[in-house]
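Okay, handing you the structure first.
Every protein chain except one is present and positioned as in the full complex.
Think of it as A, B and C in the order they're written, each chain with its own count starting at 1.
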Amino acid sequence: MNFTAIVREAIDPAQVLSLIGADQDGATLLFLGVVRDHSDGRSVGGVRYETYEEMAAQVLSDIVEEAAEAADTDRIAALHRIGELEVGEVSVAIAVSTPHRAEAYEASRYIIEEIKKRLPVWKKERYSDGAEEWVEGRAPDAASAPQTDGS
Amino acid sequence: MNFTAIVREAIDPAQVLSLIGADQDGATLLFLGVVRDHSDGRSVGGVRYETYEEMAAQVLSDIVEEAAEAADTDRIAALHRIGELEVGEVSVAIAVSTPHRAEAYEASRYIIEEIKKRLPVWKKERYSDGAEEWVEGRAPDAASAPQTDGS
Amino acid sequence: MYGPVEIRTLFFASYKELLGTGELQVDLPAGATVSDLVSALRSRGGAFTVLPSTPAVAVNMTYTDPAAVLSDGDEVALIPPVAGG
Partner (left out) sequence: MYGPVEIRTLFFASYKELLGTGELQVDLPAGATVSDLVSALRSRGGAFTVLPSTPAVAVNMTYTDPAAVLSDGDEVALIPPVAGG
């Protein structure tokens, strides 16, 4: 069973790995997005992630289901943390296990790229000089998900 | 500092992750090769890995240094286990951290592909019916490493 | 014609900071589209004029085209460029 969550607590990589894997799987891939100490040449002290939580939960689940179908696995876990994070803390974790490695790499990369395109999450960086700024992100495309006419 | 080892003990993913990572890194990728319960349609109970240990240590180090140079990181750890392994146990672990994710994916994939091509390690599968067989591998190419004329 | 539609409009991150609120109830005539909602917001003046004229929009948590017609009770979120991961 795939697993997705928007979380406020610290993400434990070992626990994420425990959510996936099966006897038929020969490959496991864990991606961790980590808060780094610099951004566009500025020194970063920490970040704050905000989200549209109900939608983010749905979009993350959609992305994982798309990847799972393509990779023919139901052993994917994806978590995104929100709130205040320090440098070195994990903001996103994506664990995939598949019988063969190619599918694991493809699914993992697909999920992180789609998160960057579609997940309604915003990041405000806190710089060493005390300034804060919203990170310039990517405009999600209406075509990035099934369209509805709202009626 | 990169880290490589040929090991006989169980590989602990959390410990492998602890070998890498730095404040400038925004991406960490952990690949785990795991013994799976089937191979070419046969049910597998376990495997035994043999190696030419001194050479394997050297080749694994070479592969990691090549990937590290291409990804401009010195935060890579790669371990290959040898000996008797049960289904579900980790045979190889590759952890990479880099400032941006593209380099981590490229380095990780490079290392596992080169391991499959060049690392002097052999795998004997033990099937459920009691039979054992050496897995048909890939012939390493003399061109896969700097040539010497032996003189 | 049907009666007016009442839209729950949500703002996040930079939009929320800009407007000083995360949520507004907006009444629009029947048949109004996502574009019409954005125009109605921008016509309020002040900080609202700083909103982009074609922001990304999610209707009931699905990214939706500006031409989509809204229904009474829709939850419409104006989505600033995203920066997750």
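Note that a residue touches a chain if its C-beta (ideal position, glycine included) is under 8 Å from a C-beta of that chain, and two chains touch if they have at least 3 such contacts.
Keep in mind that this is a model prediction, so the values were computed, not measured.
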In the full complex, displayed partners of the excluded chain:
B
Of B:45, B:88 or B:140, which one is in contact with the hidden chain?
B:140
Residue ranges of chain B at the interface with the undisplayed chain
33, 49-52, 54-56, 58-59, 80, 91-92, 112, 115-124, 134-151
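We adopt the following convention: only the chains that are shown with their structure count from here on.
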Which chains, taken as a pair, are joined by the highest number of C-beta contacts?
A-C
Which chain is in the middle, if each chain's centre is the mean of its C-alpha atoms?
A
Whole-Å distance, chain A centre to chain B centre, using C-alpha means?
26
